[in-house]
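Take a look at the structure set out below.
The complex is shown incomplete by one protein chain, all other protein chains being positioned as in the whole.
Coming up: chain A.
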Amino acid sequence: MVPYDSATSAGSSSGSSSSSSYKPPQQQQQDIDRLLAGAGYKVRSSELRQVAQRLERLEIAMVNSPADFFHLASDAIHRNPSDLASWVDSLLSECTQPPTCPSEFIMDPVTNQAVVNNAWTTTEPHTPQVHQNISFEQQSLNHQLTVVTAMEEDSGIRLVHMLMMCAECVQRGDLPLATSLIDDMQRLLMRVNTVCGIGKVAGHFIDALSCRIFQGFGGGPVNGGSAYENEILYHHFYEACPYLKFAHFTANQAILEAFDGHDCVHVVDFNLMHGLQWPALIQALALRPGGPPLLRLTGIGPPSPDGRDSLREIGLRLAELARSVNVRFTFRGVAASRLEDVKPWMLQVNPKEAVAVNSIMQLHRLLGADPTRNSPIQTVLSWIRSLNPKIMTVVEQEANHNQPGFLDRFTEALYYYSTMFDSLEACTVQPEKALAEIYIQREIANVVSCEGSARVERHEPLAKWRTRLNGAGFRPLHLGSNAFKQASMLLTLFSAEGYLVEENEGCLTLGWHSRPLISASAWHAVPDAAAEIPAWDGSSTIISRAES
């Protein structure tokens, strides 16, 4: 069977079409849907859903408004029909009612100032005083800007309201109304600044909702993208904001303390990525009074396609660094698509060594309960215990994104990610910021549009993890005031005003203003006998064995 997929001389595009919106600039050509290219249309795969919605919108508009239809048929100017997205947009714009904003200007004939109608002013006394010797163009520009701000605030609130309504429709199963809300929101979005603020995060939520609604299209893996892509996005997220740096720093500090006095230590990293966490630990161990221990690092990560062994490559680089600071070091990579596929024997833990298990945002992925299998979280926690680790460092998103009710989850996510996006504004470096946003956007998409085993971003708050880990036979290790002080200091060095480290019963959280967004905690396993006894943990109530 010959899948014929190249266009004719009119233009052939290579590369696969994928739903990922992350493409380095030179690959943007390859995002064009090649099958539509063969039909003479250039549409980016990432835009397909939007184009589809706008086509629907046009159809509805034409059916409901024959006047619009006749206008489009006879007078509308059609530009470049090959660029389907633009063609549809231009028709749509000829169809829709013009925004009311401009007509709200009135010129005061006496002072020659443009005065903004009361309906559009913001809460602050607003009309800028414009001196008469400024040209008319400058005046109207100022006022256009101010009116846009007013509109934005208004539109921003409307967007949030519509998002909630739409999510509620989705929960109820009222897909026609949800779809219509999506269209309305997208049009509203066209009038809102999507470069920052509510416009940006709203756009991602609208996309995620629409993906969920249009699932009949087989929207493609939302968690999509190759492992390679994910690593790059993760790296940029690491650079653009302090959350991962905080996580690594805090965990390393705790691991360092736990390894005190041990000559053979073994770190098991549940998600190696580019191994960003480990150079600092290696260097700290090198400087240890009494000399560094023998360090083993076992890095778990997804298998690499195309014959590369990316785990090994990272291991080699870390080995090189260790060698340069005289730390005896060995690395082992364990390739697994899912954490629950890892078996403890793969880690080859030596009974004489001190083991640290390091999980940065991995445990929540095990919470998708398949009723036919043993709960993965229980399985994994149980074998972690069997390794008898000196310490297990756990970093998780401080959010409640695993609630069964869709609307609850959606609402929670909207606030969580709005806050996170706000905090990202402090970063101005590109392309770190843009790619970090895509990283976050993928999380949003997973939380909102996926279900079942596809939904891996099942974040739960610290309180729930405490219950769960206690029930699985772990006890908290207090992170200590040292860690807190150092984390705060780290923040002032690296980040902007607004980030806040807080201490929460021996755990640390990092957040934006008053909202914690990420938590770091440390644990050790207790011997079996003790695990049977329900734990009394300071201020919390008595808990029983956790059901996962």
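What we mean here is this: a residue touches a chain if its C-beta (ideal position, glycine included) is under 8 Å from a C-beta of that chain, and two chains touch if they have at least 3 such contacts; residues count from 1.
Just so we're on the same page, contacts and distances are computed from a predicted model.
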item	value
Listed names "Alpha/beta-Hydrolases superfamily protein isoform 1", "ATP synthase subunit b", "Myotubularin-related protein 12" or "AP-4 complex subunit epsilon", matching UniProt entry of the absent chain	"Alpha/beta-Hydrolases superfamily protein isoform 1"
Candidate in contact with the missing chain, chosen from A:Val51, A:Ile255 or A:Leu424	A:Val51
Residue touching the undisplayed chain, where the options are A:Leu84, A:Ile232 or A:Leu318	A:Leu84
Touching residues on chain A - with respect to the absent chain	1-10, 12, 17, 33, 35-36, 38-41, 43, 45, 48-49, 51-52, 55-56, 58-60, 62-64, 66, 69, 72-74, 78, 81-82, 84, 88, 91, 175-176, 214, 216-219
